[in-house]
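First the structure, which I've put down as structure tokens, then a few questions once you've had a look.
Every protein chain of the complex appears in place save one, which is left out.
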Amino acid sequence: MIRVGIVGGTGYTGAELLRLLARHPQATPAVITSRSESGLPVAEMFPHLRGRLDLCFSEPDTGALAECDLVFFATPNGTAMKSVPELLERGTRVIDLAADFRLKDPALWERWYGMPHQCPDLLAETVYGLPEVNRDAIRNARLIANPGCYPTAVTLGFLPLLEQRAIDPSWLIADAKSGVSGAGRKAETNLLMAEVGESFKAYSVSGHRHLPEITQNLQTFAGIEVGLTFVPHLVPMIRGIEATLYARLTDDSLDLAALYQSRYAGEPFVDFMVSGSPDTRSVRGSNDCRIAVARQGDIVIVQSVIDNLVKGAAGQAVQNMNLMFGFDETLGLEALAMLP
Amino acid sequence: MIRVGIVGGTGYTGAELLRLLARHPQATPAVITSRSESGLPVAEMFPHLRGRLDLCFSEPDTGALAECDLVFFATPNGTAMKSVPELLERGTRVIDLAADFRLKDPALWERWYGMPHQCPDLLAETVYGLPEVNRDAIRNARLIANPGCYPTAVTLGFLPLLEQRAIDPSWLIADAKSGVSGAGRKAETNLLMAEVGESFKAYSVSGHRHLPEITQNLQTFAGIEVGLTFVPHLVPMIRGIEATLYARLTDDSLDLAALYQSRYAGEPFVDFMVSGSPDTRSVRGSNDCRIAVARQGDIVIVQSVIDNLVKGAAGQAVQNMNLMFGFDETLGLEALAMLP
Amino acid sequence: MIRVGIVGGTGYTGAELLRLLARHPQATPAVITSRSESGLPVAEMFPHLRGRLDLCFSEPDTGALAECDLVFFATPNGTAMKSVPELLERGTRVIDLAADFRLKDPALWERWYGMPHQCPDLLAETVYGLPEVNRDAIRNARLIANPGCYPTAVTLGFLPLLEQRAIDPSWLIADAKSGVSGAGRKAETNLLMAEVGESFKAYSVSGHRHLPEITQNLQTFAGIEVGLTFVPHLVPMIRGIEATLYARLTDDSLDLAALYQSRYAGEPFVDFMVSGSPDTRSVRGSNDCRIAVARQGDIVIVQSVIDNLVKGAAGQAVQNMNLMFGFDETLGLEALAMLP
Partner (left out) sequence: MIRVGIVGGTGYTGAELLRLLARHPQATPAVITSRSESGLPVAEMFPHLRGRLDLCFSEPDTGALAECDLVFFATPNGTAMKSVPELLERGTRVIDLAADFRLKDPALWERWYGMPHQCPDLLAETVYGLPEVNRDAIRNARLIANPGCYPTAVTLGFLPLLEQRAIDPSWLIADAKSGVSGAGRKAETNLLMAEVGESFKAYSVSGHRHLPEITQNLQTFAGIEVGLTFVPHLVPMIRGIEATLYARLTDDSLDLAALYQSRYAGEPFVDFMVSGSPDTRSVRGSNDCRIAVARQGDIVIVQSVIDNLVKGAAGQAVQNMNLMFGFDETLGLEALAMLP
């Protein structure tokens, strides 16, 4: 049984970590910090934890965190990088669910996130926590950059085609859609149900922070230069991401189903559907990524769905934790999606 | 490990049973019947089960069902009573999630359900599967009538007050609200999202079939004649029931919080909140019933929430199964509610 | 053509006033104030007004407002009472959509709203703007207290029964449900879609500010002392209120349908349904109140639905304006409800 800490536990990612960890047979949430809610029992903010998690929010305190085997950062971008060096030095391993350690190039990070990086020297050793490409490195990592939600869905969708050199890499389109929990638990007018309910729209159309992350993924993992257009949209539902991906096939004779089945054979959390279209509810609350492929002429269309809070955040973090500590990779992640 | 059968697996109650049983450590779904979908892999209809349940729908066949230790009926009203006698005779225990065995009086059943009862002789031995009042009887039962969704929420809400003789039993008001999954998975125009989304209404205002069931519960379990008005409403959400209950207090000095806490002390799935109002999302996907109480003058107001498909149907059925077979009562029901 | 001003135009009530007034043939929005958004074109905040309303938010300025024939206050409680006396003095008529002038007793107001009233001397002359009871007084009023949303639905529902002395007035139950726009356009975490979507709950169970308003209405308009229990609930939809009302009939032979039909004969915005249950979508976007009645034994159950932003706020305000200025009562309010 390992002791884990959570920094920033009042958001949806933190709440989802608690939901999963409260029932994990090998990990115990020992510390959960929140500057604003220090002293409050976690179950008063999140009533579904009543009677299942007897823990209070506490002031952020590196000393207390350093007594954990692992610390999850579920904080706004730019927070983790301030504390991670000390925690690593004291022997605590770290999974950052924010973006602080996702981009390898600190200049690129500064451009997209609007602040200088505080520990660029750690970027080289950081492992990008996508088990489907980095499983072995994750096992031994001290510091994991947990992937973004959109990057998880888009990367897993495009990867087999790029690895196989089956598509023209110079123009890739990713039209992605997310439920509103992806925007976080922030007191903002534009996230009110009366604003976003019963409505649909694109956002960040000129450039979203997940664009450089996805581009880096595709280029690093497939070893090929790519040109990507990425447009996210807001869906009037709470959970779920669907990404519809477009590319031009360069090999007309390719057996797409065989390619995806073989690439993801044995993956516990990637399911390829030979026919049909995956819906987000089929992964709601679960750590699955479900993928299907179709064609219109020489254009290949990939559909990739995940739960943004699970495979797109907390679930993938737990999957990474399981790998880091030698647990069964699926431990604590067995629950099926909630359908309906 | 016991073998269980499910009759009528294509509805939401059947799907929810599968979701829970596919991960149950002591029970294996061995047979699932559907006349219309015979031969179809279950996971083709319910994609969240892909890779997690390798079973096909089969024709209803009492012989195959009789080889199970337990059979769940997730069928329309009037179906179970045709097969239950034979199954019991062959030694298979039964949990009926429909209404066939809920009312003790066959004449009352016939009046509300519009058909004669086929095995009224079994009604006396049938145990009403509400563990909070019938735990011991459930353990030894051959035949369980699994409670209706509204009756579960309303009964657990009113019961402490009635047992304590703290309210005037002659006028009780239960204003209950349910998500649309409560209406089942039926191809009906009036359940389309374009019809029920973004709208709210009462239904069956002159009398709903759960009225006699609730009345029977309150009278049987509290041992007192009651006069109940019950009005259900349809909420534009998928899961969840909230019941707001009104009664006149006869003892002004009663400590309501102490009463509820003491009545439900030790209950694994009933949570009393001393302050605040429970929301349905705090029990979404879980087997919990969460209750709070308030007053306006001498009127006591009880709020009781459940997930209609879990504590209101499949989860309670699994809880009953656990009791019947000597498993830990919470086995397979540990998952926390999905919030957000 | 009259000139109208709107104070506090950035909330949902203000936006709804603009939607209705932008197309009103006899009224022109001339001034719309917002301290925080001064200078911003209204259509930049509310894109559905693009090209249809050429007006900017301006600083609150009593001088500019006093040049209007009528000023609507769509402000938080406690704001209107600071400016109304001066506007009236300068000859401008006022409709307050907040609660400042709704309660006749300033002590009661202070108790429920937590601040002393600034112009209690105006309370006597204020006309409560419910045309179905105060039509003639509204025509000549200088100052209208526009009714609250819940009070509109509940008052219209109970009134025929109380006027007729057909029910026991000492215990009335109003179980009311509202869409989330009723909570206003405020940057609060607890109104996020990820918090209130797919969930249902009661709130203010120990006492809501609309309780004294409803009680005052029923007592004043029916001339009889009443005992009312009122519990509001939050529905995961944007618009709509449904109130389910319970009372004990004292006259068993009463023809309920005839009573309601006769009471509301000729009313342009109240529709009584002899059978069935009204759903909120049947009044979405329209100024209608739709009512149905049923019985369970001697308990009468009234269902009353409105759009909280129209008949429950801006639409009723326009109806009052029409009466005050001698326009056709339905002018600008002819659009049918948007179904689906």
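Letters A, B and C mark the chains in the order given here, with residues in each chain numbered from 1 onward.
To be clear about the criterion, a contact is a pair of C-beta atoms (placed from the backbone, for glycine too) under 8 Å apart; a residue touches a chain by one contact, two chains touch by 3 or more.
Note that the structure is predicted; figures quoted are calculated from it, not measured.
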{"item": "Identified contact with the non-displayed chain, of A:140, A:206 or A:253", "value": "A:206"}
{"item": "Contact with the hidden chain (one of C:29, C:60 or C:278)", "value": "C:278"}
{"item": "Hidden partner chain, residues of chain B it touches", "value": "12, 179-181, 183, 185-189, 191-198, 236-238"}
{"item": "Chain C, residues in touch with the chain not shown (by the definition above)", "value": "12, 15, 19, 22-23, 46-52, 181, 185, 197-198, 238-239, 271, 273, 276, 278-279, 281-286, 290, 309, 334-340"}
{"item": "Where the unshown chain meets chain A, residue by residue", "value": "171, 173, 175, 177, 179, 194-195, 197-203, 205-207, 211, 227, 229-231, 233, 235-240, 242, 244, 246, 248, 277-281, 284, 292, 294-297, 299, 301, 303, 305, 340"}
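Definition applied: only the chains that are shown with their structure count from here on.
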{"item": "Classification of the chain A:chain C interface as same or different, half of numbers criterion", "value": "same"}
{"item": "Leader among chain pairs (count of C-beta contacts)", "value": "B-C"}
{"item": "Centroid distance [mean C-alpha coordinates] between chain B and chain A, Å", "value": "36"}
{"item": "Multi-partner residues of chain C (at least 2 other chains)", "value": "179, 194-195, 197-198, 236-238"}
